[in-house]
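Removed from the display is one protein chain of the complex; every other protein chain stays in position.
Here is subunit A:
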Amino acid sequence: MAAAIHSNSAAEASKGPQQPLTLYTTQTPNGIKISIALEELEIPYKVFKHDFVARTQKEPWYLAINPNGRIPAITDTFSDGSQIHLWESGSILKYLVEQYDKDFKLWYPAGTRENYELFSWLFFQIGGLGPMQGQMTHFNRHVTEKIPYAIERYSNETRRLYSVLEKQLATSQSGFILSKFTIVDICFWSMVAASGWAGVSLAEFPEIHRWYEKVLSRPSVAKGMNVPEPHPIQVLMDDKTGQKAKEFEEYSRSWVMTGMAKDAEGLKKRDPAC
């Protein structure tokens, strides 16, 4: 026992002072994927909360961490003491399980068929359902002048993608997307938690609805979804007066639309600071 403790602290000492992992985030579907995974794996972390209205995610210090100017990103100390900055929610999740999940709580052993298949689903979320639901939200919520074709295009595609997930859940023995709870559930769940906001009704997808509740009952999810502040979606959807929804829509519209205008400006003239 004593020897184990001793060798542990020797290993710690050789790493230098151990900094907790930092998560750069704000209350969004892509951000909570990471806080939920960190809670599941019980990894200590600090949170830096971005302010999209003030556009802190486009400040030079942050672009040095994530040149794409989006959240989430992390800074972590690797076992040799060096620091790593990583972004893209999918790649952060892969990093976290490979570094910290030696018991395969949220993935499968590297090199196994199950694990390769896991990544088909993970890429499907980050390259398919994520971006398409994002476009649906944009044309439903942010654009003031409604464009019926764009709304229809992205509603249809998002609902098609939900139906792929619905079918997978219907055939699953575990009640989760794969044979057990994994980072794939975390990825999809974080998007599905915003489905009402995008304009997708879970009444259309009973299997997803059942799975959504099952995942929500995990303590780590209940905790991680409220980082760095309470998850607005449920509050919004339960708000019968529609006042909160209106406020939230105005808030997100304002940062998205000024952001787009600023980005377009920046494209014409390269920012002299970069």
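Criterion: contacts are C-beta pairs under 8 Å (C-beta built on N, C-alpha and C of every residue); 3 or more make two chains touch, one makes a residue touch a chain; residues count from 1.
We adopt the following convention: contacts and distances are computed from a predicted model.
**Q** UniProt protein name for the omitted subunit, picking from "NEDD8-activating enzyme E1 regulatory subunit", "BBSome complex member BBS1", "ADP-ribosylation factor-like protein 6" or "Glutathione S- transferase, nitrogen catabolite repression regulator"?
**A** Hidden chain, UniProt protein name: "Glutathione S- transferase, nitrogen catabolite repression regulator".
**Q** Write down which of A:21, A:71, A:97 or A:126 is the residue touching the left-out chain.
**A** Going through A:21, A:71, A:97 or A:126 one by one, A:126 is the residue touching the chain not shown.
**Q** Using the document's contact rule, name the residues of subunit A that touch the chain not shown here.
**A** So the residues of subunit A touching the unseen chain are 63, 67-69, 78, 80, 82, 84, 86-91, 94-95, 110-111, 113, 116-117, 119-120, 122-124, 126-128, 130-132, 135, 143, 145, 147, 149-150, 161, 164, 167-168, 260, 263-264, 267, 270, 274.
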